[in-house]
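See structure below.
Only one protein chain is missing from this complex, and each of the others stays in its spot.
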Amino acid sequence: MLGVNRFLLKLSGKIVDPENAELVKKYAVVINRLVDEGYRVAIIVGGGTYARNYISCARVLGLSNAQADMVGIEVARVNALLFAYAIGERAYVPIPRSIEEVERAWSTGKVVVAGGLQPGQSTAAVAAIVAETLGIRRILYATDVDGVYDKDPKMFSNAKKFERISVDELARVLSQRFEAGGYQLLDPIAMQVVKRSCIDVVIFNGFHVENVEKAAKGEAIGTLVVPCS
Amino acid sequence: MLGVNRFLLKLSGKIVDPENAELVKKYAVVINRLVDEGYRVAIIVGGGTYARNYISCARVLGLSNAQADMVGIEVARVNALLFAYAIGERAYVPIPRSIEEVERAWSTGKVVVAGGLQPGQSTAAVAAIVAETLGIRRILYATDVDGVYDKDPKMFSNAKKFERISVDELARVLSQRFEAGGYQLLDPIAMQVVKRSCIDVVIFNGFHVENVEKAAKGEAIGTLVVPCS
Amino acid sequence: MLGVNRFLLKLSGKIVDPENAELVKKYAVVINRLVDEGYRVAIIVGGGTYARNYISCARVLGLSNAQADMVGIEVARVNALLFAYAIGERAYVPIPRSIEEVERAWSTGKVVVAGGLQPGQSTAAVAAIVAETLGIRRILYATDVDGVYDKDPKMFSNAKKFERISVDELARVLSQRFEAGGYQLLDPIAMQVVKRSCIDVVIFNGFHVENVEKAAKGEAIGTLVVPCS
Amino acid sequence: MLGVNRFLLKLSGKIVDPENAELVKKYAVVINRLVDEGYRVAIIVGGGTYARNYISCARVLGLSNAQADMVGIEVARVNALLFAYAIGERAYVPIPRSIEEVERAWSTGKVVVAGGLQPGQSTAAVAAIVAETLGIRRILYATDVDGVYDKDPKMFSNAKKFERISVDELARVLSQRFEAGGYQLLDPIAMQVVKRSCIDVVIFNGFHVENVEKAAKGEAIGTLVVPCS
Amino acid sequence: MLGVNRFLLKLSGKIVDPENAELVKKYAVVINRLVDEGYRVAIIVGGGTYARNYISCARVLGLSNAQADMVGIEVARVNALLFAYAIGERAYVPIPRSIEEVERAWSTGKVVVAGGLQPGQSTAAVAAIVAETLGIRRILYATDVDGVYDKDPKMFSNAKKFERISVDELARVLSQRFEAGGYQLLDPIAMQVVKRSCIDVVIFNGFHVENVEKAAKGEAIGTLVVPCS
Partner (left out) sequence: MLGVNRFLLKLSGKIVDPENAELVKKYAVVINRLVDEGYRVAIIVGGGTYARNYISCARVLGLSNAQADMVGIEVARVNALLFAYAIGERAYVPIPRSIEEVERAWSTGKVVVAGGLQPGQSTAAVAAIVAETLGIRRILYATDVDGVYDKDPKMFSNAKKFERISVDELARVLSQRFEAGGYQLLDPIAMQVVKRSCIDVVIFNGFHVENVEKAAKGEAIGTLVVPCS
């Protein structure tokens, strides 16, 4: 059935980082294994530290926000290329640069790895739009926290992790905890897209690579964000 | 100085519609005159009635929301091509299909006309992102109302039009009046982009073509949405 | 053997029309079934009513004939995208925009759906050129009549349908019945291409979707135009 | 005014041939001079002897007619590149490969040089379609004869050259003299396009390079084919 | 294992030449057979006699060296297209024009045929770079000599063919025998790339088509150039 064995992996640029070669290698092994087991996979990679450095430089140079975003997107694409090469023959290259190229790449049956697509969007928004375009119903969201908590777990020892949370509840929780940071996990476009197309999002700690396999296979891990109940 | 004589015109698909040939013709004349007077112009065109019909059909066919959006975007691009040809030699063809192609088209010095770029975005969001990318500080937003009112002017005879309104105030006014329709004029991406880059938005009735020239030349017309005060 | 189980379906824009969602859906089901049965399929879709409306508008705007054609081609491409999405994963997207892109799409093994390619050509000519390029020997020509008649069947109750007709005979019959309309079915390029490459053309009523399967499987249906005897 | 100082030069591959370096050089000088005098110029180049050799080889290899045409088109593009480089900075490179790329190239204001675009078309048809697309009203058709004669001037010493001839009359004259060769000068697409858009065609001997300047400047030279009277 | 059953065939333009239709046909048969036996194949084709004629013409026209190279590359691409069509459905078209397009073509699983990529490179360099990019460890180098000799076999009857030679030794032998010609077989880029990535090169007489199959299957034929020992 459409979508049951396909997922989109959103990988933070903190994970696919040239200084994390060993972790990247492990991810490549896992993706290859999952493909061999019959999964179809799309991957969206963020820009990470280097992207942030370029964006800081862009500010000093007086570039527009869109231009700063574009430079950051290019760095995410470098990370995507690095990871596609690490995966090897099962991955499509070159890295798609527009939603149409994502569709073309997907037509070949390969693993599709992309970075950003457009200024003014978070990587999470790209992940949601690409998932929706390719008929993928599940986003595996690999980040640097174990899931979504009711309070900041770094500050409150009694913070409680949600096993399962609705998108609206997630929006409420996040908006309470930070001002601008409410969108750190899912920005408004990402939320709107996962809601309108009922795309589940599993948020988990991506620094433990075995979590990806667990999440892919439906084991309870991190926090499951449920857009439609 | 950068941006003083450049603007982005956002044209509803209700205006650039194959059934409005005479209006389209007048717009083409006005754009040509403004270019001759030294303005640099980018134009984003919506999909209009035909786009809506395709999207309805897409729903019946069971296409995903992203696919329905993509079909609508293609119709907006047909409208963009029609209008670019109507403008003639001063306009760039073919119609750009990604933000990079928008940049390439802009590099030639021509008037750049585009439709949508990506699923999950309103035409207003496209207008904001393109304006930001090209360093344009003013969006002329031609629509089918005379501006922003404190109440629905069709229902309340004492509805008062704002001469000038902040983006946050606009968000508040719109969210009070409709549920889903709060984003009819500016969706969250559009608002976020115009705010972060201080892009003024003039909302006016585009069925009176002389309004475009007035808005371009800074005459008070419709409602001026001020993102940064 | 090359070509025995492959065909090109030429679909009038009157059939793939956003207002015919149910018919489009049935076509998508049939194409999927034929692909599963081992057929390789290319599809050329026309522009239909919307294309004609844009072309009328183009005339009012004073666009050149080539520009009017280009706008019509874009509408045919929207129809092609709609239909490719309706077919789903077995169809290639994005829609090819040149003969080279048709070849690239075909290289992936997917169903290839295209609209027009160039000004100055009918959809039938596109169908013939694409069939020839891809080594396809049979065009299934779905239109709104039951086949080719010796007289206009709407005017003459004794009009006789041809089971089989040569291209030259077809040209003669059509030229007798209309002035300009002689090319309604096959224009000179289409005729020349099917003749030089011996491509059979089955002309049948496409509003009965079961006719496509019959025509694909070689059952006698409509009129068979035989270019080489 | 639109089109008054613009023309399309159709150059036989017998003229732009690597074995005619000196003639190609002279053409490049003339084109540069005409551009300096204010003409806007598009040029369509044929494939010549090498194209014919590739096409013969394609036949032996059992390629389809469309594939043979495609190989010939590629040779025409090599000739176009050679000539564009010979013209130098005033010419656009790379050589456009589709009608959209022709439009993009034209947008830069440069001289646009192209070879063929699609199987199943003569170079004359390409010339007509490109002229129509770019709003050019005059084709300078440089070939190896001095114009159109009422009889074959190589066989009849009393053959009379037409100063001026209608497209329909031309079709009639040519069809009397050769079977297949009736289309040697203008094939049906070319005729249809020049007629529907009233594009004049001046047919002259291109081996005398001064003829191009004369034809560009409206001097009577060769035969003027008048599509609309 | 990666690379064991894949090879890159470098074919001189003297072999894939429109005047050698029968030889080209035989090559197409062999490539199809090897693909059926499980080999993955990339092919780089040279420009041959026609390329040289265009380059001579480019010199007369005063084009730059890079422009002359570009014209020659285009001819190599025509040869590549001819050969890809001769191979048929197992080959990818259109011909890739950059290293990224080579990667995209390879992603489809088809035989990839290319001509040159960039000015300033021999076809051998292109072969080495493409092999390295695609993870191919063996170049089959079809040329017009039987292998590498210690002296010119046309001049010295006692010239001895090397069965096996290191890249450095090859460089030394060649530099002794010719001045400029030292790079006729492998230019510095080609040597550097095969050395750094340990790509074996088998140099053999390509006018005997059975040699390709022997070389593909690891039989001793011609001279084996060993980059890493």
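Going by the order they are written in, the chains are A, B, C, D and E; count residues from 1 in each one.
The rule is simple: a residue touches a chain if its C-beta (ideal position, glycine included) is under 8 Å from a C-beta of that chain, and two chains touch if they have at least 3 such contacts.
Predicted model only: the values in this text are computed from it and were never measured.
**Q** Given that one chain is not shown, what are the shown chains it touches?
**A** In the entire complex, chains touched by the missing one are A, B, D, E.
**Q** Of E:V29, E:A66, E:A159 or E:C228, which one is in contact with the hidden chain?
**A** Answering carefully, the residue with contact to the hidden chain is E:A66.
**Q** For the chain left off this view, which of A:R40, A:R77, A:K110 or A:R138 is in contact with it?
**A** Answering carefully, the residue with contact to the hidden chain is A:R77.
**Q** Among B:E100, B:D146, B:E169 or B:E213, which residue is in contact with the omitted chain in the full complex?
**A** Spelled out, the listed residue whose C-beta touches the missing chain is B:E100.
**Q** What residue numbers in chain E mark contact with the hidden partner chain?
**A** Touch with the absent chain occurs at residues 64-67, 70, 97-100, 117-121, 125, 128-129, 132-133, 135, 188-189, 192-193, 196-197.
**Q** In the whole complex, what residues of chain B lie against the chain that is missing from view?
**A** Residues in contact with the chain left out: 2, 100, 103-104, 107-108, 135.
**Q** Determine and list the chain A residues touching the chain excluded from the picture.
**A** 18-19, 21-22, 24-25, 28, 50, 53-54, 56-58, 60-63, 67, 70-71, 74-75, 77-78, 81-82, 85-86
In the analysis below, only the chains that are shown with their structure count from here on.
**Q** Any idea what the CA-fit rotation angle from chain B to chain E is, to the nearest 5 degrees?
**A** Here the rotation carrying chain B onto chain E measures out at 180 degrees.
**Q** Among C-D, A-E or A-B, which pair gives essentially the same interface as C-E, with more than half of the residue-number contact pairs in common?
**A** More than half of the contact pairs of C-E reappear in A-E.
**Q** Just how far, in Å, is the C-alpha centre of chain C from the one of chain A?
**A** Here the centre of chain C sits 42 Å away from the centre of chain A.
**Q** Send over the residues of chain C in touch with two or more other chains.
**A** In chain C, 67, 70, 100, 108, 135 touch at least two other chains.
**Q** Hey, how would you classify the chain contact layout here, line, ring, star, complete or other?
**A** It is other, because the touches fit no line, ring, star or complete pattern.
**Q** Chain pairs that touch, all of them, please.
**A** The list of touching pairs comes to A-B, A-C, A-E, B-C, B-D, C-D, C-E, D-E.
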